[in-house]
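All protein chains but one are shown in place.
Moving on, here comes subunit A:
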Amino acid sequence: MAQKSIREYHAKQLISQNLPTGSTTWHFSGALVSEHETLGEIPDGPLIVKSDQLFGKRGKNGLIYKAKDKKDALTWIDKHMNAKTIIKKNENDEGVEGILTHFIVEPYVEHTDEYYLAIKTSRTSNTVYFSDAGGMDIEENWEQVKMIEVPFSYTDEYKLVLEKELADESIDIRTFVITIYELFIKLDFAYLEINPFAISERGVIPLDLVARLDSTAEYEQEASWIVDNIPIPFPSPFGSSESESEIAIDRLDAKTGASLKLKILNPDGRIWLLVAGGGASVIFADTVADLGFVDELGNYGEYSGNPSTDETAAYCTELFKTMFASSASNKVLIIGGGIANFTDIAATFKGVIKAIQQFKDEFIQQNIPIHVRRGGPRHKEGLAEIKKAVEAMGIPIDVNGPEMHMTRIVKNVLKK
């Protein structure tokens, strides 16, 4: 759980449907077009079409289009849908390659002035950034952006602060900023940037918008984070197209109280990590990189939060499948972890053994040795058990407990 990005479409809908009654702010009337969803009841006329996949600099990357009408918009989308594209943050950036799949379509708004509004959170306050020189070049005009520190609390102290700091602005703008600030708190946004917003005959309209939600609030906001009758999705960042195994683990993760994560870094990697615990899993991956072997690292992943034997086995299965598919030679599997506080090591290793047993032949054919380092409740039994079982299968294994420094196993394996 953390701060998670959502699509511009969902953010605008979420704000629009929570605006207080009688608000002079706009009513959102756009649509999200993907392979499965089309334009719907959007009014015909000039439209703005933009890619909606969490990345910025869309104008500079040629992914904003002013369409004459619905037909024109759809033709443009057709041309770009499923296209492979490289998105660059700036001219020197080598960019991230990905596939275009989602587009937001909205009525075109005639306007002159463009404003900037962003809200960021920090430990004791929210910072409101405001400028009447918003738009594509905001970064060049950063010195004109007003920074307003609003001390965080659930009281309405923010009203006084914002009223005072924005006293020179029109009532429409002041009200808009205060309304957005209120929704930011109420809906547990973690980050919001509206660049630009404009004033038109339809009220104050956010034109481009970037948002992240605080996903630790997922439980509390269950009833509010709903758009088009479904919970707002949290898409993966652009260019991080997911493998079958990653998707399978995501699904498994969503179904259990335990935490199961898998990120394939190099499908043809040589070094594969099966590490327990959120903290330890990062450190194992770090150590592989810090020792200079990052190019050979197959994956980052973790299993923690006391997964059941079956869940552990299912997690291992997905990881093993990817590992066996790797074209690297001299592959190696590291089963790692710190000293657990209360996870029963003997029980979780049962699931690991079960999965190894299932792929025994592949381990032997591909000659993949297994290296283990783990501690915690009943680790002695767990370590003895895995050593005995894996040796019996004829797979080379070396097993270590807390007497060995946690990541020394990585060094031992890689510096051979």
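Odds and ends about this structure:
We take it that contacts are C-beta pairs under 8 Å (C-beta built on N, C-alpha and C of every residue); 3 or more make two chains touch, one makes a residue touch a chain; residues count from 1.
Assume contacts and distances are computed from a predicted model.
From the set "Sigma-70 family RNA polymerase sigma factor", "ATP citrate synthase", "NADH-quinone oxidoreductase subunit H" or "TRAP transporter small permease protein", the protein name that UniProt assigns to the chain left out of the figure is "ATP citrate synthase".
For the chain missing from the display, the contacting residue among A:144, A:216 or A:330 is A:216, taking the whole complex into account. Within the whole complex, the absent chain has one touching residue among A:30, A:134, A:196 or A:277, and that is A:277.
When you scan A:2, A:99, A:160 or A:392 for touch with the missing chain, the hit is A:2. Interface note: of A:44, A:113, A:244 or A:290, the residue touching the hidden chain in the full complex is A:290. Contacts to the hidden chain, counted on subunit A, fall at residues 1-4, 96, 121, 123-124, 151-154, 185, 188, 190, 214-221, 236-240, 259, 261, 263, 265, 277-283, 285-291, 294, 297, 300, 302, 304, 338-342, 375-378, 381, 402, 405-408, 410-411.
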